[in-house]
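One chain of protein is taken out of this complex; the other chains stay put.
Moving on to chain A:
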Amino acid sequence: MVHVSATPVLALRGVSKRFGAVQALTDVDLEVHAGEVVALVGDNGAGKSTLVKTIAGVHPIDEGVIEWEGKAVNINRPQDAQALGIATTYQDLALCDNLDVVGNLYLGREILRVGVLDEVTMEKRARELLNTLSIRIPSVRIPIASLSGGQRQVVAIARALIGEPKVVILDEPTAALGVEQTAQVLDLVERLRERGLGVILISHNMADVTAVADTVHVLRLGRNNGSFPVKGTTNEQIVAAITGATDNAVTRRQARNVEAAK
């Protein structure tokens, strides 16, 4: 079994984030250990993407603490997150259409040889990386514009792995993919876990979540709504937490009845 370390690599404690009049996140906690896949689930507008963006440094947090390997850190810019070892693949990919695959993979952390771009080494490593991930693209030297949506997605994920990160955040990585590509991405997630990386996986697809995740973390309306180990938790329980089915008039009445019966 995969070893899960005691101190989480990344921990969020009581994180809150406001956008004007909207309280996007309220008092959210989250822990990611090395070699653990944490699925972050929730309905649209639950705050998944906002949470990911606070971790990635796109939106600085308003309140709360982000801990990295047990120490409190400030993440105010994407560069801060990158420097810590947090790599993020966004839903909108954010690739440069005019650059080729190699250029995109190494954008922002180019390999240099006497101060000059080392295209040969970058191309060689890019091919190796894509091959080990069994990613099919026509050539590493064609512009991203020529690739299909699924191909762009795998390039974006591969790009997250270039900087040898410790935590990888995948925002809806399988949303645009076909059956085989989805399986490939899930394989890829498992390989990341084997390498001892912490993975935060955002997904709407329960099958994907139960297939690869160790822990499922549910957000609802910007708040924590339960954290479940995948083993021993049914899909219904997770879905109930997502939709808030556990928190309504019926369940509250039942809870009161149970208490009254005591």
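Quick note on the criterion: a residue touches a chain if its C-beta (ideal position, glycine included) is under 8 Å from a C-beta of that chain, and two chains touch if they have at least 3 such contacts; residues count from 1.
Quick note on the criterion: contacts and distances are computed from a predicted model.
A chain of the complex is left out here; the name its UniProt entry carries, from "Xylose transport system permease protein XylH", "Multisubunit potassium/proton antiporter PhaC subunit", "Peptidoglycan-associated lipoprotein" or "Spore germination protein", is "Xylose transport system permease protein XylH". Only one of the listed residues, A:Arg13, A:Arg195 or A:Arg223, touches the absent chain: A:Arg195.
Screening A:Leu99, A:Ala183, A:Ala211 or A:Val230 for touch with the missing chain picks out A:Leu99. Residues 58, 78-79, 82, 88, 90, 92-100, 103-104, 107-110, 112, 115-117, 120-121, 123-124, 127-128, 131-139, 141-143, 145-146, 187, 191, 194-195 are the ones on chain A that touch the missing chain.
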